[in-house]
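The complex appears here without one of its protein chains, the remainder shown in place.
When the chains are written out, they are named A and B in that same order, and each has its own residue count from 1.
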Amino acid sequence: MDIFLQVIFSSLTVGSIYAVGTIALSLLLGTLSMLNLAHGTFIAAGGYSAYWTMKVMGAHWIFALPISVVAGVISGYLMYHLVVRWLYDRPDFEIEIIIVTVAIAALGENIFLNVAGPEARRQPFHIDGGFHIAEAVLPYQTILTVAIALVLLIIVALILGKTKTGLVIRAVSQQRDASKLVGINVSKAYGQAIIIAGAIAAVSGVLVTGMAQVYPGVGSSITLKALVIVIIAGIGNLPASVLMAFLLGAFEVTVQYIFGARYGFPAMLGLVIIGLIWRPYGIFGKETITRV
Amino acid sequence: MDKNSLRLVNVSSGYDLQKVIHGISLNIEEGSVVGIIGPNGHGKSTLVKTVSGLVSTWSGQVFFEGLPIEKMPAHERVTLGVVHVPQGDLIFPKMTIEENLRLGAVLAENSEEVERRLDKVFDLFPVLLNRRVQVAITLSGGERRMLGIGRGLMSNGKLMLIDEPSLGLAPKLIDQIYNSLSEMKESGITFLIVEENITRLQTLADWIYLMDNGEFVWSGNPDELQSNSELLSTYLGV
Partner (left out) sequence: MSSQQNIWGRVQRDFWLGLAFVVLFLILPAFEPGKYFVTQITLFFIWAAVVTQWNLVFGVGGIFSLGHMAIFAVGGYVMAMMGLYNEWNLWAAMIVGGITAVIFSFLMGVLTLRLRGPYVAVMTLAIAQVMHALIVTDVECYFKKDLICINFTGGAKGIMKFGDFGFKDWLGYKYVVFGNYYLALALLVIGSIFAFSIMYSSLGATFRAVRDHTICAETRGVNRRRAQLLLFSVSGFFTGLAGGVYGGIYRTVGPDSLTLPVLLFLLSMMVIGGRGTHWGPILGAGALMIADTTLRGIGDYRIAGLSLIIILSIIFLPRGLVGLVYDIFNWKPRSLIQFQAGSADLRKLQREKYSKKLNLRYIGKTSTL
């Protein structure tokens, strides 16, 4: 019974990390068909900025999240302004952005490495302890992460659904030329979407590093897993990504308990591959119809 | 003062390494309707896209109300009043009719103004009013055409560039569309219409250009065109 409960709690923990990590990814992929392999850079930016705020500057924890948002916004803006805005209109954009974001991710990691050093540090923004139920522990940090994941989901839904910026982004994602013809600055829309994604990813980075640690490569491992989850969930379906995050997290944890830690991700990947053979557009995804 | 809405001076443009239109010059006076006819695939759509900015101008100048716009990006030209209703309509597929129309006025600051324009569009195209919550991708060809034109109106266009308004539509619908265009003309809007269906265009247009192989080879008023049967048969297979 205890092991069962512990597996559930661990699943929630792992799942919440994945869930919070997929939101920004799914946003960019769904609206702009932009596979952002540099997502990890935003995550690391969030983690490091929170660390810097609390540990280095000695500020109160209440400043950590807002500062991380700023870090995310700046990272997002830089990525748009220096790179994406030259590429967004190209016919090969979908491929070129993958190649470019691989490079940006490596560059970002290298920058963090050279500036902050390779050591893994503890994220000061986290809550110790948890609920003790029977012999199992449900960490408070997990609950916090789940809560923030849901809040971020709602925020994204509100931005996309109720704001003008969101409307513009949705229009661009549906029909780019028509957007230009109603006066929408498509380039600016890309910038706004990336900045939003950056901010959200940075916040998720604070939480992710709260459970793991803050180190230069913290973003890349979670990015790959998050991407795999988003793909199996179905592109553009944010709630589905969050759901799959928990489900796959549970699966991974279970495999790890039974077979050992190293088999967790391979098993998860295997399951995803099988799922994709069955449903190539993701379990909750839709086949996009392009008019010939 | 320049009474011309649109003026093109020796404009050439195309795609990648292929020049499609060559040395195009034309004038459109404010409030008038100018038609461009000619065989398919010879640059009519490219010309319109060059004016609206979807295709960049290679050489020559484009003046809108005296202002040179050939280097302006497409979305800025819209703010000046250049509105392009493209061939194939390019609607926002997952949005409703009303959302599509409102997007036409996405740049507008004044919400009362937006409501006013919306009412005018619904007046002009009652079908759209009836189906205002229907998702655009489910619309029929004629409804899409009306949506496209309606959205153009929502952008408060002073110069409307319409690419093949009668394409793929039944005659009755074509009549409807052209009646609406007449009404719009009466309210002072300038038109540049690309058409294959010359019959209806002739009743609306004040001046017509014939484009062949990316160049203008003839221009005149509709009556001249009507009487010139040799021209008609050679170029237009009529």
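Criterion: contacts are C-beta pairs under 8 Å (C-beta built on N, C-alpha and C of every residue); 3 or more make two chains touch, one makes a residue touch a chain.
Since the model is a prediction, treat every value here as computed from it, not as a measurement.
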| item | value |
| --- | --- |
| Contact residue for the chain not shown (choose from A:A120, A:I133 or A:I273) | A:I273 |
| Selected from A:I99, A:A134, A:V151 or A:I258 as touching the chain missing from the view | A:I99 |
| Contact footprint on chain A, counting only the chain that is left out | 33, 35, 83, 86-87, 90, 92, 94-96, 98-100, 102-104, 106-107, 109-111, 114, 220, 224, 227-228, 231, 261-262, 265-266, 269, 272-273, 276-277, 280, 290, 292 |
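One rule holds for everything that comes next: only the chains that are shown with their structure count from here on.
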| item | value |
| --- | --- |
| Distance between chain centroids, defined by C-alpha means - chain A, chain B (Å) | 43 |
| Residue ranges of chain A touching chain B (in the complex, touch as defined) | 164, 167-168, 170-171, 174-175, 177-186, 291 |
| Interface residues, chain B side, partner chain A - complex | 52-54, 73-76, 78-79, 83-84, 86, 88, 90-95, 103-107, 151, 154-155 |
